[in-house]
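What follows is a structure written as structure tokens; I'll ask about it next.
Right, chain A next:
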Amino acid sequence: MIVLQWVFDIMMLFALLWLAWRALSSPDLFTAIVLFIAFGLVMSLAWVRLDAPDVALAEAAIGAGLTGALLLSALARLNDLADITHDRHKSAAGE
Partner candidate 1 sequence: MRQIPWEVMLIMLPLTGAMACFFWPRRAITLGLITALGVVVCVAGLGWRVLEQGAQRYAVGGWNAPLGIDLYADGLSLLMLMVTAVVGLGISVYSIGYFERRQAAHFWPLWLFLWTALNALFLSADIFNLYVTLELLGLAAVALVALAGGANALTAAMRYLLVSLLASLCYLLGVALLYHNFGSVDIAILAQRVELSPAVWAAMGLMSAGLLLKSALFPLHFWLPPAHASAPAPVSALLSALVVKASFYILLRLWLEIFPPAGAAPGQLFGVLGSAAVLWGGIQALRQTRLKLLIAYSTVAQLGYLFLAFPLASSVAWKGSLYLLLSHALAKAAMFMAAGNILRFCGHDRIVGLDRVAQRLPVTMTAFALAGVSIIGLPPSGGFIGKWMLLEAALRAGQWWWVIILILGGLLAGAYVFKVIGYAFTRAGVLRQTSRVPMTMEWAALAMALAALLLGLVALWPLSLMEIGLPFGGGDAG
Partner candidate 2 sequence: MSSALLYALAGVSLFTLGLYALIVHAHLLRKILAINVMGSGVFLVLVALGGRTTGAEPDPVPHAMVITGIVVAISATALALALVLRVQAATGRAELPEEPLE
């Protein structure tokens, strides 16, 4: 039983670190955000493992869910803005 728990702990922490690393280094921002949301979900599993169910609920709802929604909507708006400025530059160059 104890060994199983250790294996579980180590796997989860490894997943946590790997997700964080990938979220911070993957070249595509959309992928990064999705990985970050996954990171938040694994974090809330870790809170359950640490006997902190209140924190787990808060993390799942706020940390992963709402932060993820905020990040994705910000990314969508950033890309829109980039398109607009890009078009403006192109039309300015065309004239």
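Regarding candidate selection, all candidates are chains of the complex that A comes from, given by their letters.
In the analysis below, a contact is a pair of C-beta atoms (placed from the backbone, for glycine too) under 8 Å apart; a residue touches a chain by one contact, two chains touch by 3 or more; residues count from 1.
Just so we're clear, the structure is a prediction, and the values are computed from it rather than from any experiment.
Looking at chain A and the listed options 1 or 2, the chain it touches in this complex is number 2.
Those residues of chain A whose C-beta lies close enough to touch candidate 2 in the complex are 5-6, 9-10, 13, 16-17, 20-21, 23-25, 29, 32-33, 36, 39-40, 43, 46-47, 50-52, 54-55, 58-59, 62-63, 66-67, 70-71, 74-75, 77-78, 81-82, 85.
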